[in-house]
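The complex appears here minus one protein chain, its other protein chains still in place.
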Amino acid sequence: MNSQIAPGETLLEVKNISLSFGGVKALQDISFDILKGEVRAIIGPNGAGKSSMLNVINGFYHPQQGEVWFDGKLRTQMKPHEVAKLGIARTFQNIALFKGMSTLDNLMTGRMIKMKTNLFWQALWKGPAEKEEQEHRERVEHIIEFLKIQSIRKTPVGRLPYGMQKRVELGRALAAESKLLLLDEPMAGMNLEEKEDMCRFVLDVNDEFGTTIALIEHDMGVVMDISDRVVVLDYGEKLADGTPDEVRKNQAVIDAYLGVSHES
Amino acid sequence: MFYRESGDFKTSYSGDQQIFPIAFDRWVVIAFCAFAFVVVPFLINDYWEKSVLVPVLVWSLAALGLNILTGYCGQVSLGTGGFMAVGAYASYKLTTSFPEMNMFIVILLSGGVTALVGIVFGLPSLRIKGFYLAVATLASQFFLVWLFNKVPWFYNYSASGQISAPERFVFGIAISGPNSPPWATYLFCLTFVVVFALIAKNLTRGRLGRSWMAIRDMDIAAEIIGVPPLKTKLSAFAVSSFYIGISGALFFMVYLGAAEPTEAFGIEKSFLVLFMIIIGGLGSIFGSFIGAAFMILMPVLFKNIMVGGLGWPTDLVAHLIFMLIGGLIMFFLIVEPHGLAQLWRVTKEKLRLWPFPH
Amino acid sequence: MKHTKLAAAAVAMAMTLGANTASADLVFPSLDYRTGPYAPNGIPFADGYSDYFTLLNERDGGIGGVPARVLPCETGYNTEKGVECYESTKGEGALVYQPLSTGITYQLIPKATADGIPVHSMGYGRTSAANGKVFSHIFNYPGTYWDAASIIVKHIADQEGGDLKDKTIALVYHNSAYGKEPIRTLEELAKKHGYNLTLLAVDHPGQEQKSQWLQIRRERPDYVLMWGWGVMNQVAIQEAANIRYPMDHFIGVWWSASENDVLPAGDAANGYKAVAFHGVGSGFGVYDDLKKHVVDTGKAAGDGSNLGTVLYNRGMYAAMLASEAARTAQEIHGTADITPAMMRDGMEALNLTEARMAELGLANFGPEVSVDCANHGGPGLGAIQQWDAAAGTWSLITEFTGADRDVVDALIAEDSAAFAAENNITPRDCGA
Partner (left out) sequence: MSPEFLYTIEVILNGLMAGIMYSLVALGFVLIFKASGIFNYAQGVMALFAALTLVGFQSGQIPFSHLINVMFGTEYHHWGEGMNNFLAIVLTILVMIAFAWLVEKLVLKHLVNQAPIILFMATIGLAFFMEGFGDLMWGANIKTLDVGIPSGGSFWWEDVTRTWATEGSEYYGMYIDVLDVWATGIAVALVIVLMLFSQFTKTGRALRAVADDHQAALTVGISLRTIWVIVWSIAGIVALVAGIMWGSKSGVQFSLSLIALKALPVLILGGFTSIPGAIIGGLIIGVGEKLFEFWVGPLIGGATENWFAYVLALFFLMFRPQGLFGEKIIERV
């Protein structure tokens, strides 16, 4: 859709990232950037290192080599929760919701990093604590409305169907109001209708909130439709980087997808 | 038929966020508290105080504390007995060193001391998980009991290492020592329990509670969305130990009046509190209460029925009680693995829809 | 709804069953334990306690014509259950409590005093309660732990020809308030006699004592003393036998000296000694009556196999002391139906003579016991008993002798003064 590269400065840049587990090289010398306001896709066959890349970005894995620049600053080794505070939120390939909690509480947890009343007021549930709770509840209700999940507000998420869980997880990531949103296969395992819904949410998030999005996806059609730029990984190496059209024409990508291992 | 939520609309978020969103529940609880505060003190006698009400209150507080750690934050702990000992010895040292200190402050400070100790012994939880952590917390249990048994400073150098609660007053009425009237000790404990149950509810429904539950449900995901694991786990250890410390202080000062560490705060106590929260319901404030009541009152009830009522020999009854308690635990777990609180919740949900099954 | 109400009513009723109104009996609660880790010791004691009262009822029609009623209540050696037992039985006119556990005794000392009910912690509990000026309602006659420690040291001195200088005595003790009781006394005595004292703590329950016994084997103390209870006793005696420690140099307190403790070690336990405050075996007249009136009529509390064992004897002895105190109280107050307060007076005026013991069929069963206002600890006499594994019997090998009163009394005065100060008690004036 947005075939033009959106104008903007660099939000995140990874430089020469290498990551290995024992002898297995998961990522080798990967560099790319993400610009403010764009939808950036990371694609590649299974085992290409896509999820590892996301894990590096949000600090869960620490690469042996390379640098991560975020918002103009070189990021030193950080714990995941510190990265979250900087403004990077994400969803997970296998749903990682808090199953014992309701939809509402899951979304409220997403706002954790924005809340700050101390133990004393929380214990009393009066004054600043109540006020803060209500402010954030309003924000969360806004997201609930946006994702059309009002009816499951109080339902424990463990009881929800798969598609709904995916949607709640997106909601939880949105609740953080981050600068960068990482989506790890947001449409995996969905039927066509659910995928269309999800695509719309992603684009709406990008449009309405101006959130920068990096996503991993297998469905090439979806990727080509919604992303501004695509980076292609294979066996931990960067194969190609460019607009969907450029990538589609890249011979190495065609080989990897058609010749080596075929992905839907 | 009065038990309905339809027609009970919420027009504000604060209305929706209150502890008992259903009006009927709210009124029942308020009525129950009023009964406990206003009526019971006039009916209570020594037996009800020492054998039924005060033990249930004290253990409820301990169960609340452990439930915060285990039920809400998912960190299984078997150090409860040791932490209760910390509370008890802190209160002993405080009252004997500062005889004029107000008893409310003594008890709260004992909780504070226990919270600090809890933080120290909570540190391994960052690396160790599940049953490994449970067994590792036994280290604190055994070490603390050994310490209080070994270091004479803790028991004021008395000959045998026993500690006895001195007589202390609140508003001129004795609440510890042998001359304390039953209603006074009962009300003293009840006040703590009600206030801290309310605080526990507030904490668990707010930011802190959500971060605990996030760690419990999926610690890695929680960390990635911004819940700092160490701080969160330690805060759970601190709050939990605070409660357990208060409970230990009340256990010693108000309920027993005398204690020695090996017997009063042994490993069985740690297990007992864990049983309470599992049988009552993990992650449920209400469950802590019914769990404590179940584990404390069932043996007393069976004993009174079988020895007092039927006149059976005490040893046979003691064996039968073990079998009955064990059997009931297994029975309830099979009927409802998530504890008595869940059983109650399901019953209420059915009641809400009654007489229509769906 | 109806059902729940009914159930609630039933529960409430069952809960209050404990608090019945007093009847015309003399009520003797028995806080015994027939379950839990210490059950093997609790059972014979409870049987003896109960059987003796049954005997009085069957043979004499009670005490002074009023039948005695034993109220058994299972504590499992657990303090909270003990509290429940106390509260549920005190309303029935309980005359005297035998708490049978250090923890429960400490718990009851202030409580029972406030309620005006006497406690008889016979040879256990808080030693300084022997000072009747401070502990008005607590009695621990006929002897205390500190007496026991002193008597054992005296026996050792006798064996060594009176000189303990540079001898080494080790104490293996249960790491609890109970086990720590003799330490102060032994330390004081060490100063006086010049022996070295080694302390070896064993944690509850005490199944693993390898470290302690290896240390004993290394250091070869001249004598080993034991303050143990439950499984710790059996393991200690077994380990002592294993390292071939000379058994006649291994001496226990009276709670580490029952058949239960020596039998598992078999022949190896032969020669093990302990201090005792009452006689052993079943060679007393009272046993004929017990057989005739209690066991053979099927009224015995146990299966009758415990008769004559150390702990059965002790339970029976406790019951005898209680009933004699009740009799004394009846005489003092001129009424058969006594109250706990009268019972207390009776205990304080107890004077059990040799003649009276013979009358009861317990000639030479124990020393004469007399109690007064200031001395609640009785005579403080003890004898040494020794185990004969081949015959399977204990026998007394010394006369009943007294403790080193200078040392023990000073310690009692000091500890009870501390208790009095802590609890704002003004010692009573006993007119002496």
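Letters A, B and C mark the chains in the order given here, with residues in each chain numbered from 1 onward.
As a convention for this text, a residue touches a chain if its C-beta (ideal position, glycine included) is under 8 Å from a C-beta of that chain, and two chains touch if they have at least 3 such contacts.
If you're wondering where the values come from, they're calculated on a predicted model, not measured in any experiment.
If you put the hidden chain back, the residue from B:K10, B:R26, B:K150 or B:K231 that touches it is B:K150.
Set against the missing chain, the residues A:F92, A:W125, A:F201 or A:Y257 yield one that touches it, A:F92.
The hidden chain makes contact, of the residues C:L263, C:I332, C:L396 or C:I425, with C:L263.
Of the listed residues C:A24, C:L214 or C:A421, the one in contact with the hidden chain in the full complex is C:L214. Counting over the whole complex, chain C has residues 34-37, 39-40, 43, 175, 199-203, 205, 207-208, 210-212, 214-215, 217-218, 230-231, 234-235, 238, 241-244, 260, 263-264, 266, 268, 298, 303, 305 touching the chain that is not drawn.
Summarising the interface, chain B meets the missing chain with residues 76, 124, 127-132, 135-136, 138-139, 142-143, 145-146, 150, 220-221, 224, 267, 271, 275, 278-279, 282, 312-313, 315-316, 318-330, 333-334, 337-338.
Just so we're on the same page, only the chains that are shown with their structure count from here on.
Judged by touch alone, the chains other than chain B, held in their current positions, sort into A | C.
Of all chains shown, B has the CA centroid lying nearest to the centroid of every protein CA atom.
Chain centres here are C-alpha means, and the one lying farthest from chain B is A. The distance from the centre of chain B to the centre of chain C, each centre being the mean of the chain's C-alpha atoms, comes to 36 Å. For this pair, chain A with chain C, the centres built from the Cα atoms lie 73 Å apart. Chain B has its Cα centroid 41 Å from the Cα centroid of chain A. Multi-chain contact residues of chain A (touching two or more other chains) are absent.
Multi-chain contact residues, meaning those touching two or more other chains, do not occur anywhere in chain C. Across the complex, chain B meets chain C through its residues 45-48, 50-52, 55, 96, 146, 149, 158-162, 164, 166-167, 177-179, 255-260, 262-264, 266, 299-301, 303-305, 307-309, 313-315, 317-319, 322.
On chain A, the positions that touch chain B within their shared complex are 58, 60, 79-85, 89-90, 92, 96-101, 105, 108-110, 112-113, 115, 117, 119, 122-125, 129-130, 132-134, 137-138, 141, 172-173, 176. Of all residues in chain B, those touching chain A in their complex are 13-14, 17, 199, 202-203, 205-208, 210-211, 213-214, 216-218, 220-229, 235, 239, 283.
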